[in-house]
Structures are given as structure tokens and as C-alpha cells.
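Partial complex: the chains shown occupy the same locations as in the complete assembly.
Lettered A and B in written order, each chain numbered from 1.
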């Protein structure tokens, strides 16, 4: 069974964060992992783009009720209408979380993951005890897959 | 963008209901629709089996927190940990619902769909005003796709 890895991060990201997220998505696809995300823009879209271009499966769990809000690289779009409570569903659907950059929504996802025992790998994100920092996209994916399988 | 059709029905179903659900799944796959289901057994498993064998995409939105509870034909398994509240997510994720057979969980999905304006097609299910009855799996899928696109 495939591993599911969530890539979480802000909808408005820096070019460096988007580049990292795209590389993370591509590496997850090559490893055969399913990418879970919030389905919107910024880090989410970049990760989906990387995964889709790498031939991977991308899932977007959307806050609103309309599937069309998903970015174009989401293969399976799940509109929830739950607003920010959908952040908890992203975490539940994941065997590991990679946080790239960080705004408050990302922080909530990281916190819920740490609370529920889902491993969290960080790239340029919040300095919260429990997040394992990685220094490159490749290292983040390798670590996430190791923790997810563990 | 692909249409998403939920096939809902009891986890313990009759052979006739499972046969109908499998045929529904196959027809959805051939039409390029994404199959959404609760991911468990009975009607859900039969629909997923039909769709998977037809080369379609199958999504299972699970009530529990563990992905491994999904039936083997679910390609994308979303554990929610929401219990029966996940029924509402199945409906939200769907452009149309096909109900095959019917237990109380199915009834809740039908009711939520009718409440929120999602078209419901019925095959051997509850006699509730608002459900459009179909007399065959093929007819149910044709009607669901027409309503979903509408």
C-alpha cells in the first residue's frame, strides 16, 4: 500500500518555498507516495505541480464546498465545506507531514500532527519542538518516507 | 474536469445489490467519472471493484482513522476519524449520488444530498420523494451523469 504524505504550507509563498515544494512533490511522486494537500495555491500548488509532473497521485482536501477551487495539478479534489477544520482531515489522511514555510494554517496542521503522533518534517518552517528539520527537499522526502513507514 | 459520483449503500448487501453496484462502478469508470464511496464492504466494495476493473479512479472516504480499513479496490483512501459524520463528506464530494439498496447510513446520505441539492438516483433503495428511481445500473449511471453535468 502506498504511503500518503501531506505537504502543507502557505497559500502565498516565496519563490524559494515554491521551488522547494515542487521538488518535494516530484520526489514523492518518484517514490510512489500519494501527495495530500489543501489543494489551493502557493506551496500547495507547487507541491501538486511537482508531483503531477513526476507522474504521482495528488489529492486536494479543500476548505470550501466547490471542487473548482482546486489548483490544476490536483487529480482527486475533495471539497469539504469545513473551512479550516479541513486542516485536521489533511493530517488524518497522512502518514507523515512535510511543512514548507509557514503561516497560521500550516502551524495548525503541524500542531495537530504532533498532537496525534503523525511525524512532521520541516523545511524553512516554524521552530516548534517535535518538528524534524530538513535541509533540502530531497532530505525532507527521504526522512518523511522513513518516518511514514516506521 | 471529471464528474464525481458517489455510490452509497449498505456494508452488508444482497448479491443482487452487489451485482448492481459493481455494474454501476464499471459504467462510471467507462464514462471517466471518479467514484466516491465510503470505502468499506458490501455495496461500497462492489462499486469500487467494478470501477477499478474498468480502469476508473476510486476514492474511499472512511469513517475510522485507519487507511487499512478500505476495501482493496479503493485507489485513494481518506481516513477521517469522523465516524458517521463522514457521510456528509461523501455527499459534499459528489456531483451526484447513486443509492443502491439502503440501510440507515445510506438514508442519511440520501437525505443530506437532497437537502443540499445533490441529485440522487435510486436502485432498489428507500422510497423517498426526491430520489429519481432507475430500473437498471446502466440507466442509473446515465441519469446520474446527466444530472451531475446539469
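Rule of thumb we're sticking to: a contact is a pair of C-beta atoms (placed from the backbone, for glycine too) under 8 Å apart; a residue touches a chain by one contact, two chains touch by 3 or more.
It should be emphasised that the depicted structure is a prediction, and the values quoted were computed from it without experimental measurement.
*Asks:* In total, how many chains does the complex have, if 2 are shown?
*Replies:* Full complex, one repeated sequence, 4 copies overall.
Keep in mind that, in the parts below, only the chains that are shown with their structure count from here on.
*Asks:* How much rotation, in degrees rounded to the nearest 5, is required to superimpose chain A onto chain B on the basis of Cα coordinates?
*Replies:* In short, 180 degrees.
*Asks:* For chain A versus chain B, what separation do you get between their C-alpha means, in angstrom?
*Replies:* Each chain reduced to its C-alpha mean, chain A and chain B end up 27 Å apart.
*Asks:* Going by the contact rule set out above, which residues of chain B touch chain A in the complex?
*Replies:* Listed in rising order, the residues of chain B that touch chain A are 1, 4, 34, 57, 59, 61, 65, 67-68, 75-76, 78-81, 89, 92-93.
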